[in-house]
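Please find one structure pasted underneath; my questions will follow.
Heads up, one of the protein chains got dropped from this complex, but the rest are sitting where they should.
Order as written gives the chain letters A and B; numbering starts at 1 within each chain.
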Amino acid sequence: MENKLHKVIPIQPVPYSRSRQAGESQTVLDHIVNDFPDNPAAMQYFYDLFQTVYCLGEDVPHEGLLVGTTCIQAPEELIYAFGATPMRLCNGSYHYDQRGGDFMPAKSCSLVKATLGMLSSDNIIPKIGKPDLIVNPTTCDQKKKSSVMIESLGYTVFDLEFPNSKESEASREYWQRSVREFAVRLRELTGRKLTRKNLKDAIRKIGRAQVAFRKLHNFRRISPSIILGKDAFLVTNAYFFDNIECWTEAVEKLNEELAQRELDGFKAVQSKAPRVLFTGSPPIFPNLKLPLLIEESGGVVVTDETCSSNRMLYDMTAVDEWRVNDMVDSLADKYLKPCTCPIFTRNDDRRRRLLDLVKEFKADGVVYQAFAGCQVYEMEYRSVAEEFNRAGIPMLYIETDYSPDDKGQMSTRIEAFLESLKNKKKRQA
Amino acid sequence: MNHIRHRVLPALLALLACGFVLAQDGGGRPPEGASQGEKRAFYQKRAADRAKAAESAAPAQAAAPAPVAEHPHGAPASKSVTDKAAPARSEAPARAATRPAGMGMAMRGGSGAVWLSDSPPARGDGPPRAGMGGMGGMSMGGDRSGPPTKRLWLRAGTDPVKSGFAKEDAEAPAETLLVKPQGALTGEALPAPEEGKKNLSFAMPVQGYYRLYVTTRKLQGDTLNISVAKAEVSNFSHGGDEEERSVALTAARVLETAPIEIVREKAATEPTFFQLKSGDEQAFVILQKGLPAQGARVRFVSHEGWSKEAVSDEQGRVSFQVIRDYFPPWNDFQKRFKGTYLVIADTSATEFGKHKDQPYTSVRYQATLAGSYYPAIEDYRSYAWGLGVSLLFVLFCGVAVYLYRRRRIKTFQDVRFNETK
Partner (left out) sequence: MKPSKPPRPSVKKAPTPTRLQAVRDAVNQVDFNRFRFWFQLVAFVLFVYGGYLAIDLGTHLPFFSCGYNKEGRAGVCYLLPLQHQLGRPLAMLFTAAGLAILTGFLLFALWFIVLNKGWCGFVCPLGTIQDWITALRRSLGVRYSKYTQGQFKQLTKIKYILLALMILIPLGVGGGIFSRDMSPPFCLICPARMILPLFTGDFSQFTVDFSSMTALVMTVLGMAVTGLFLVGSFVKKRFFCFFCPMSALHYLISKPALLKLKKDGDKCTRCGDCYRVCDMEIKEIADDVKTVDIMTDDCTLCLKCVASCPEPGALKATFCGIPIFEATEAGFIKRMNKGCHDGK
């Protein structure tokens, strides 16, 4: 018998929404939306947003030039003041993580691998387009070294010099100078001038967003919780790329709904559900693995201390004299002084913040996530553990990465931890 | 702002050094801890030395004794003093040696005027002493723990500086009357001074104006000479009773029974602790038995002997502008220099009566009042310099600060290493 030569059918390019990458996002989003009861109606905006951006791969519009940032320390008010739009590039997709793993060292942090993987791909999702400038604050080692790598991928990078210590006067001066240099760079990029009015407007715009976030943050104090942590994470993750005004309005609507929920005495979880403070390496959509596991197991993430959520929006700017000089310095101070990023030499502020959050939100326990390869978070674990030990607060330390392989193991550990929290509460009661 | 630190500390240190050096007072004081007798001896010796110097300087002036003869009612103020406390200097009026004859001095009435002074003739010139004001003033001696005591001396002569003690006249005993604030309006008699002392002293327990009147009546021919020497001491303290003070400030300062008196007119805006300054206008009112005396001849004599005459108007009022007559070499200038002025008022009237069973047909009244005045503020305070210095400093500091701030723009040179071997 002869082998008939069949025509070779070339692989059709599939639309993004049918790709494996989209599938990853879709799975997570479906899980978030469908597998939990009583989602707030105002969250629909965010579900739709993530659907369009991550699952359908549609364009994310922006005004003016696009400035990508890799860390929360890049002063976004300045970027807005110059008429550009900032967008956080940190990525949570396992697909990109694997892609980045091709050219990054094996033991690197997943987040950096994913970000670089994203930047190296032809089709960047979220579809923000090619940034006109990428601002890379010199925070952790991996971010620092990725500067040159990003440049080699064909982008324009600006190294924003961030001090490694915030205790000394010299570091404060250094950072203020750094921010001023950044302003000069933005002026060159956009061709505009920094005026009192546009800076004031930018501060107001972000201030408004921060006010909305603070309200949301405060609603989560209520016990039993009226909103689940998964939704809060989604809200703050949306801040990365969403238009800030639309985002602010959506959050304000959410706040109204939550206010009503509060009056109604609505409970999003059982009264005995363990309240968890989530801290450590930032969970970024679609990598909301741990928070979702916690909430699936009956717990609720009431607050967090991560740079993809709470830390990004919490600290507000105070200005003494509304003149350009003073405003720029105020911004610089806001980004440096209260920052609890583990890249600093000392972490007294972080520990105090954690204790305060536990007290304010009446958290029963803490889940500390550290990405494998994140030297700074892993090293800080010890002092944080000691602090919590002293205060008698139970903590679960999980070292993980973006891969979904360890879900089973994680789930077991988390369930056990939540059980122990419940038992502890029963014993104390 | 390092230049501030570099500027202030050395300035303060220099200041301390200055103050220390300057506080040394000039010589002329008796040694510390000398007893009263030793102090007296010291002053006598000093006066004698000075008198010697004066004598050799100028011849005695005959003008002085002449008016004494002219005026039959020359008051017991003849310059001779026999009291041992009085040094030789008090004989000076007879010689009038070192003093310029001055303008119109010792010519007209009152060459032998008797007046009350708050300093004895021994220490004539008025260098400032700590804590002492003029006629007004704070504690003047006496026991510190009790109310202050004021001492006044009766002197004779028209030279506020050099007049000597008034001579006691047996024929015309002096009646002293002290009017106290919140006391009897007609006053009360003051005990005679102790043996050996020439001062009239009284305690001042209450705040207010204390007035001392020394009246003498002497018959010469058929004219009765009545002379009233008055002293007004203002006693106010900073922390005293407010009500007492306000009562005293508004009380009347006139003795209705005085045959003649001079009252210093207080301006409406005069503060409690008043000091008359050179250049100020000072008005006096001449009253006889509480009623204004018109047509009295009033003479104002300044510290250096300059005098001016005026006649009182129908309200008994006469006004003088205090001249500036303190012109020491600049290094000796004392801004609290207390100059003494003397106001002498004369008037006469035709009255009939008997004095000690002897008739008289006319009466001559003479009243005196002494006071003190100080150099005017403009004599030693300069606005131009003040404004100039502050402007200079504003400019200097402004430029310094500006340059310092400009430094910021240059690349910073934080850490500096000293190159050592």
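Note that in this section a contact is a pair of C-beta atoms (placed from the backbone, for glycine too) under 8 Å apart; a residue touches a chain by one contact, two chains touch by 3 or more.
Only a predicted model underlies this, so the values are computations on that prediction, with no experimental measurement involved.
If you put the hidden chain back, the residue from A:D30, A:D59, A:E161 or A:D356 that touches it is A:D356.
Among A:F36, A:Y381 or A:Y397, the one in contact with the hidden chain is A:F36. Taking the complete complex into account, A:K337 is the one of A:K130, A:K337, A:K362 or A:R390 that touches the chain left out. Panel shows chain A; residues 35-38, 169, 204, 207-208, 211-212, 214-215, 218, 252, 255-256, 259-260, 263-270, 273, 296-298, 315-321, 323, 325-326, 329-330, 333-334, 337-338, 349, 352-353, 355-356, 359 of it touch the chain omitted from the view. Those residues of chain B that touch the chain absent from the view are 1-2, 4-5, 8-9, 11-12, 14-16, 18-20, 22-23, 130-131, 144-145, 239, 333-335, 375, 377, 379-383, 385-387, 389-398, 401, 405.
FYI, only the chains that are shown with their structure count from here on.
Annotation: 89 Å between the Cα-based centres of chain A and chain B.
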